[in-house]
Structures are given as structure tokens and as C-alpha cells.
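This part shows subunit A:
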Amino acid sequence: MVPLADYLVLSAVVFALGLYAVVTRRNGVAILMGIELMLNAANINLVAFNKYAAPGAVQGQIFALIVITLAACEAAVGLALVLAAYRSLETIHVDEINVMRW
Partner candidate 1 sequence: MTGEAIAFYALAAVILVSGLVVVSSPNIVHSAVALVPAFLGITGIYILLGAEFVAGIQVLIYAGAITVLLLFVIMLTEGGTGLRLQQRNEQGPVGASVAVAIAVLLIAGVTHTTWGRGAGTLPAYTPGAIGQSFLGTNLLAFEGTSIVLLVSLIGAVIIARKEE
Partner candidate 2 sequence: MSWSHELWRAIEGTVLIFSGVAVLAAMFGVLLERKISGWMQSRLGPKHVGPQGLLQTIADTIKLLQKENIVPRNADATIFASAVLVVPLAALLDYVVIPFGTTRFGPLIFRDLNIGVLYFAATSSLVVVGILMAGWGSNNKYALVGGLRSASQMVSYEIPMGLALITVALLAGSLSTVKIVAAQARWWYAVEQPLAFLIFLTAAVAEVNRVPFDLVEAESELVAGYFSEYTGMRFALFQLGEYGEMFAMAAMAVTLFLGGWRGPVLPPVLWFVIKLYALIFVFIWVRWTYPRFRIDQLLNFAWKVLIPVGLANLVATAFFVMVVRR
């Protein structure tokens, strides 16, 4: 059986990739893609712990399902915001959206 640590290492690397995307990309949609990667990494962790450390119930999978649902909600609202920002400010690069900065 693949040891639990392998799954956790994979999840850590995917999380780091997502974090890199969120911190360094200029495009709003690319930032959202990074957030999705981070949420997926957390899900891998949850499901892996469910199988290896607490297999009596499906609590980890329930949590992962709820995270997937909330990720879908947040992607929908986030992308609606990007669309609305594009309509009024003509840009989706987040460093150019500085209209309210003093």
C-alpha cells in the first residue's frame, strides 16, 4: 500500500503550486485557478486521511464534498466579479484595478 506520507507530499506540492499562482499572476482568472488548485490539494489531504487514519466513517469524504461545493460557489461568484470588473474598468489584470487607491 502506498504510505500516507506520499499522498500528503503530493498535496503539499499542489498547494505550493496554487499558492505561487495566486501570489504571482496578474490575471484575475489565473488567480482563481490557483485557488482551485489549493482547494484540490486540501481535498486530497482530507480523503487520504479518511482512508488511512480514520476509515471507520466517511467523514473525510463528506468534508471533501462540502469543500468541492463551496469551491464551485466561490468560483462562480469570483468569476462574476471578474466579469463585472472587466465591464466597468476594461481590464482584468489585478494590478491595474487601483481606482480606489489613494
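Here is the rule we go by: a contact is a pair of C-beta atoms (placed from the backbone, for glycine too) under 8 Å apart; a residue touches a chain by one contact, two chains touch by 3 or more; residues count from 1.
How were these candidates chosen? In short, all candidates are chains of the complex that A comes from, given by their letters.
Keep in mind that this is a model prediction, so the values were computed, not measured.
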| item | value |
| --- | --- |
| Options 1 or 2 - which one, within this complex, touches subunit A | 1 |
| Residues of subunit A defined as touching candidate 1 within the complex | 1-2, 4-10, 12-21, 23-27, 29-30, 32-34, 36-37, 40, 43-44, 47-48, 50-59, 61-62, 64-66, 68-77, 79-84, 86-87, 91-93, 95 |
